[in-house]
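Let's turn to chain A:
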Amino acid sequence: MINLDAHAPSGPLAEKWNRHRNEMKLVNPSNKRKFKILVVGTGLAGGSAAATLAELGYNVEAFCYQDSPRRAHSIAAQGGINAAKNYQNDGDSVYRLFYDTIKGGDFRARESNVYRLAQVSNAIIDHCAAQGVPFAREYGGLLDNRSFGGAQVSRTFYARGQTGQQLLLGAYASLIRQIGRGAVKMHSRSEMQELVLVDGVARGIVTRDLVTGKIESHVGDAVVLATGGYGNLYFLSTMAAGCNVTAAYRAYKKGAAFANPCYVQIHPTCIPITGDHQSKLTLMSESLRNDGRIWVPKKVGDKRAPNDIPEDERDYYLERKYPSYGNLAPRDISSRSAKEVCDEGRGVGEAGRGVYLDFADSIKRLGVETIKERYGNLFDMYFKITAEDGYKIPMRIYPATHYTMGGLWVDYNLMSNVPGLHVIGEANFSDHGANRLGASALMQGLADGYFILPYTMGHWLATAKLPKVSTDRPEFKQAEAEVDGKVKKLLSLKGKRTVKSFHRDLGKIMWEYCGMGRNDAGLKKALELIPPLREEFWKNITVPGAGEDLNTELERAGRVADYFEFAELLVYDALERKESCGSHFREESQTSEGEAKRDDENYCHVSAWEFTGVGQRPNLHKEPLAFETVQLGQRSYK
Partner candidate 1 sequence: MGGFFQFAKSSIGSKVLMALSGAVLLLWITGHMLGNLQIYAGQDALNSYAEKLRSVAVFLYVVRVVMLVIVLTHIVTSVMLWVENRRARSSRYAYNNTVQATVGSRTMIWSGLLVFVFVIYHLAHLTWGQIHPEFAHLVQKLPGGGERPDVYSMVVLGYQNGLISGSYIIAMLCLWFHLSHGFSSLFQTLGLTSVKYRPLIERAGPVFATIVVAANISIPLTVLLGLVKPAVGGLP
Partner candidate 2 sequence: MNLTLHVWRQKNPQAKGQMVTYPAREISPNMSFLEMLDIVNEELVLKGEEPIAFDHDCREGICGMCSLVINGIAHGHERGTTVCQLHMRHFKDGQEITIEPWRAKPFPVLRDLIVDRSALDRIMMAGGFISVNAGGAPDANALPVPKEHAELAMDAAACIGCGACVASCKNASAMLFMSAKICQFAHLPQGQPERMDRVRKMVAAMDAEGFGNCTNQYECEAVCPKEISVRFIAEMNRDYWRAWL
């Protein structure tokens, strides 16, 4: 039986975190080094957590599949990081950031978690500035802000178009300093394959060394998963090629509840697909929507060049439908609107799957230099990929899978229902509800890693009373044997198709039936299509090479194998949630104007799924969402 007690502290919303901090048990400084914490993933969340836990004196081991802890995909976040500093004097506050975030998530997140996120947001900016992150500045030397989708205040801090990179390098710098001190042992090119439970408590992991193929066990007093999202399930996404669900999915198979997997954010400003060869989609920061205007021709099938279409034959559909937010409407709304106009046959570009993002007006108003200063790198990137000059002709954009709000279920302490297993960053489900606002992912990752987990971890270690455990235990031996078995199986199949071709097919099913718009029939269809494809995968793939080598094809096969099981879980969740909310748009549940319609009566809960077996329907558990402070309103950006 799964226990979904959120352990949210009592008391008024604004005091919960302080009260909780005062009540949590502490670990004596001299005892801290006796505890070992395993941190899997070194993105913003994992990197900052590993560094901070080591600063506190814990013994940390960190793992990443990349060659260095500086490379995780947090690095690709362009736009910025939110904080409730109110430096712009425009009326921002912790409450407003909290409210915008919970409203942006369509009231499907836990109030207490989101409020805490807004509360610690300011400390993140302070810490990162102290680390030497070169945030953009005003001429007076103070920090600059930009505005971002889903907010009416300017609260986004940025470092050109490379905010994610700079924040990650800040976390990396802190981490590498601790590695140098010997406080963190780093295992790069190392992938987690199994979670190991001893007496129901997460006590270790099994990894595969990606260079030597060695399967190794690691034991600790707590396991932290900071392994990111599962967007690559869709094959084409804006995620890095290596991003995978394996660690989180393995934890799920060991009993951790997986929450809201169907909340998948489709980002509105990506570069459209050019052909079947495409390996990934490239996102351009949504900050572009600050100065770019989105439009399509009014006429269906208008094939004229964009600059030849006169003003009165253009449909600035976001400005038309959402006058107060206009081009800054939240991501899910922007994405769905783009799909709608393309479905109507008004899409642009060769395949008709694209809309224009036009800077002509802004260039006229601000001059090309200002636009260059703000977005120069994005225009360059667009040019590199499409060979088109965005300053002269409008860019073409189309939505792409981008971020996954769903993840392993965690309580207020960021611990899953498996004791000792902590989950942070994108890998957990906690703060973004059904939709994430721009510039909030960096905020959440760093909040978890720098300022939340380091506190709650102490409480876990101080209260858990864990016995000494070694990797000689049968639990570890069995997990190692399972991993070894899976590797051998994948290598032995010698079928006729590549892993990638299966991944592509799986992605197509998911995009078609469980993408931006979902309906009962389509989701059921997906549930029919996935199992046979999975069976074929396990019969017909071919993976050359050996398990004892650096074998990139084997790595891919292991990840895709888990996606094949996970895909069903996601579809079950989408099928079960018959309301529309945030990124999850059920076509059966919309207003007369075609807007998403929530059903608070029946679906104001977190869906947490319990594994029951491969190919079997998982068990649904519900954590009701109680809103003590905010009023649930129908989200309106008109």
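Selection rule: all candidates are chains of the complex that A comes from, given by their letters.
One rule holds in what follows: a residue touches a chain if its C-beta (ideal position, glycine included) is under 8 Å from a C-beta of that chain, and two chains touch if they have at least 3 such contacts; residues count from 1.
None of these values were measured; they are calculated from a predicted model.
S.K.: Which one touches chain A in this complex, out of 1 or 2?
M.R.: Spelled out: of the options 1 or 2, chain A touches 2.
S.K.: If we count contacts the way the header does, which residues on chain A are in touch with candidate 2 in the complex?
M.R.: 48, 51-52, 55, 66-73, 75-76, 85, 87, 123, 125-143, 159-160, 162, 164-166, 169, 172-174, 176-177, 179-180, 186, 188, 211, 238, 240-242, 274-275, 277-280, 282-283, 380-381, 384-385, 387, 450-451, 454, 494, 496-498, 500-501, 542-545, 549-553
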